[in-house]
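All protein chains of the complex are present and in place, except for one that has been dropped.
As written, the chain order gives the labels A and B, with residue 1 at the start of each chain.
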Amino acid sequence: MTSNPAPIITDAFGHPRKGNLSRNYLNESKGILSWLLTLDHKRIAILYMVGVLTSFLLGGIFAILLRTELIAPGTTLPAVGGINTTSGGADAVWSQYNQMFTLHGAVMVFMFIIPAIPAILGNFVLPLHLGAKDVAFPRLNLMSWYCYMIGGLFFLWTLGGGLFVRLICKIFGLDPESFGQLANVGLDTGWTFYTPYSTWTSSSVISATMGAFVLGFSSILTGLNFIASIHMLRRPGQGWTKLPLFCWGIYATSIIQILATPVLAITLLLLTAERAFGVGIFDPAKGGDPILYQHFFWFYSHPAVYIMILPGFAIVSELIGTFSRKHIFGYGFIAASSIAIAILGFLVWGHHMFTSGQSPMLSAIFSFITFSIAVPSGIKIFNWLATMYKGSIRLDTPMLYALSFIWLFTIGGLTGVFCATLSVDLHIHDTYFIVAHFHYVMVGSTLTAFLGGMYYWWPKMFGKMYSERWARFGCLLIFIGFNLTFFIQFIAGSQGMPRRYADYPAQFHIHHFISTIGSYILTVGLFAVLFNWIHSLRRGAAAPVNPWGANSMEWQAPSPPPTANFETDPIVGDPYDYSHWHWNEEIGGYVLEEMTNDEIRNSKQ
Amino acid sequence: MNQDDAHNPHLAHHFDSMTQQFESSKLGMWLFLATEVLMFGGLFMAYAIYRANNPDVYMFAHQALDTRLGAINTAVLLASSFTMAWAVRAAQMSQRRLIMVLLGLTLLGGAGFMVIKTVEYSGKYAHHLWIGPVNAFYYEAGFINKDTTLTSAEYYVSSHGSPAHETPDAAHKSTAHETTEAAAPSEGEVVLDAHAAAPAPASPVAAGVDHSSIQLAALGPTGVAHVVIAEPRQVGVAQHQYPKFEQMSSNDRRRVHLFFDIYYLMTGLHGLHVLVGMAIIWVLLHKAADSLTRAWTPSFALLIAGGYFLFLGSHLGLRWPLVLGIVLLLIAAVVGFMRHAKAAADVVRPGAYSRQFFDPVEIGGLYWHLVDLIWIFLFPLLYLIR
Partner (left out) sequence: MSDTTHADTHVVHAHISPLWQLAGILIALLLLTVATVAVSYANLGNLSILVALLIAAVKGTLVVLYFMHLRYDAPFNALVFSMALLFVALMIGFTLIDSRQYQPNLTPPPAVGNVPE
């Protein structure tokens, strides 16, 4: 870390800023209440960041535990308490493993990946991209964070609430049975809550479904806010084609959040009704139809995959342009392909049900539409590559993540086409091939894009630079660790290793061993990132207004921005026209050239 | 920024003009309504799947629903939708007194809907046609509910003037051929609580149930059919050929209780939305009222709640709702007079909504209309199955 003893605080034009320089959204007001009751989109983004990263840690702990269990055949970890099984020994370990992969999936999906990019970076950046003071509905925005936290509390109850009830019972000599499902512990249904097992299991399903239900509302409110903001709060002169591609990606994501998440809500309500009132719609023992549950569930959960990946596309579109110092290639195609993916994503849910007894006709339809989604996805990849072609590429940390994203997403996306092929899927369904595929998309792509975005906007969020060397080192470790963990799983899966099994034949030992070692390296890489951030917060040099020379409006606001975001009205222009920003060695960032009113007017057109 | 809007205290800092703010909130509400449509869409999907695959189940089971009450409720909700739309107009025209009256009427419409819904629910509950296992047709792992069917049959006997403790022999004497036209509709009454209020109770003998059928009910589904649905309903112009339980396929019989599950989930979720809508309308009313009237708005809410509990108590013959209702009414009076005294001592301030600012009325109205809209579809789909 190079420490700049006397940072020069300037505005976008390189003029020394006037007024109270130390005042920004972070220190505008003090005290815990000023944060918990804030309506400022930037503070809400920080609140989300704390919650989401904590969930990531929790989900990560489960991941490491289950990878460790799998490092060798047979039981590896000791069973803790034998919570849900009266018989101890191996059964308790297997039961514990079921809980670990379920909670890993549920926490990572509902509490980390879905909110990560929209709720943190979207909340922080989107209003700045629009040159607005806030999102359209600041109160709803805060409410969505509270929904997120309440959903988290439900998940915590799933984890330990039943233990708490049992402890109370032990102290007061009560019968835990009399508390009914309140005394249930953990969750062993898989994150998909498939019926009829989720109707019958004695784990704490209701608290988990209610948690996901409330988290769904958080997601809906965020999406609603973003759509309304993009429609209503664009700066005068900022037409739809002057919108950064980040906004387009978030817009497409929000469409899915609005149209798909309510279906998850009703699905989970129905499942709750199954358990709470004895309703039998999904329960074959009561004359119900368990396949219907899968239709319900995947109508949300396939589009949810695009809630996870579209924001990743959104970030990478920003990074590739900025760090290639070249106007993004095929702006219209990238924007339109996001919307196309959002819409098409609703018509493919049946590809999760090829082996469920779904009708052959529908399977064929779903398979075909799934193939067709590869087209808009491919369009994006080609446009990014075309943008880099003959650009002057700067390999700063965010760009490294973007390149890593392209590599990993290409693998994840193309293996998705394998999975969509009917005959191939019959072989690889429910194997590690699927596990590897969706981890390449969700972790390899979304997490990588998220980290890239965090590094990209970090100077704006906190007004601090970070150690470039350590940041690159973390990126490299994550890339190596990730590929080591998951690439081998393609092989194991294609050879027939089923997912969700705690034990396996010796022939898969080497696959699992390599995978587990990879997961440890991945963990070290993620902690390197965390320490890099903490170090930056404590010791980082002051960030310039625009360290990267990007032309979207957030880089005209001070770093970090004041509560009202902009000190002077930002200039609206083509977000990918970098020609007006010039590197200034003294400031350590880019400076906007002074323009006459005529030039400003022209750039607005 | 518009200079005049800048003075408007209702303009939030991040909007440039009142129009931008109004259009934003409308867009936000329509997006929210879209989520509501999809959420209910899931329930409609469950409905559609089972109806398409088991049409007989729907034909048979929907007879438990009372078309007349359903139609009245539709009218009530439509009328309250009208008063709501009118209230928006009144707000837009600054007719401050009229807004209050119309919002109050809308609120009463919602309350009326809930009252009628309570009549329907309680009637079915009494006949063991409740959700989940508390349903005479509940099926699980090879069994159709036995015990509740028996009690249902007993209730049936006792509710028609034939004492439940009447000797089996007396009931037994009522043979099928004695059960003439007058008895035919009442035979269906276990399912058709529509007729619970119908006049012309048949003679105890005619209304009696064949004792052997009670025995059968205890044994299995054949008995259920015998007791529960004896004759097609004799209401209206045309006779519909509804399937009889014992004639249905085994797959259909297993799924009869699912109709009730779907019915309760759909109307229950809708009822929740009515309650939320009522809360929203109350807030609008509170804000729309001038400071003197506003003293009475909490009492108005308590009055509605108290009235509801009084009704509930008298309808179900329970004491605690009566007591609760009276307590609520007393509180309403006390709170009202206290708030009135306080408000009367102060300057009278007008209500919040006028042609300068009526966004919340419009937005709240949209929600209320959506509740109405969903019921418009629920009514024919649940009550008018042919």
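The rule is short, and it goes like this: a residue touches a chain if its C-beta (ideal position, glycine included) is under 8 Å from a C-beta of that chain, and two chains touch if they have at least 3 such contacts.
Keep in mind that this is a model prediction, so the values were computed, not measured.
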For the chain not depicted, the shown chains it touches: A, B
Identified contact with the non-displayed chain, of B:L38, B:L285, B:I304 or B:A352: B:L38
Sites on chain A contacted by the missing partner chain, in the whole complex: 231, 258-259, 263, 284-285, 287, 289, 291-292, 295, 299, 346-347, 350, 357-362, 365
In chain B, positions touching the absent partner: 2, 4-5, 7-8, 18-19, 22-23, 26-27, 30-31, 33-35, 37-38, 41-42, 44-45, 48-49, 52-53, 67, 71, 74-75, 78-79, 81-82, 84-86, 88-89, 92-93, 139, 141-144, 220-221, 236-238, 240, 250-251, 253-254, 355-356, 358-359, 362, 365-366, 369-370, 372-373, 376-377, 379-381, 384-386
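Here is the rule we use: only the chains that are shown with their structure count from here on.
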Cα-centroid distance, chain A relative to chain B, in whole angstrom: 41
Chain B to chain A touching residues, read off their complex: 12-15, 20, 23-25, 27-28, 31-32, 34-43, 45-46, 49-50, 131-133, 138-141, 251, 254-255, 257-258, 261-262, 265, 269
Of all residues in chain A, those that touch chain B in their complex: 132-138, 140, 220, 223-225, 227-228, 231-233, 258-263, 265-267, 269-270, 273, 277-281, 285-289, 292, 295-296, 564
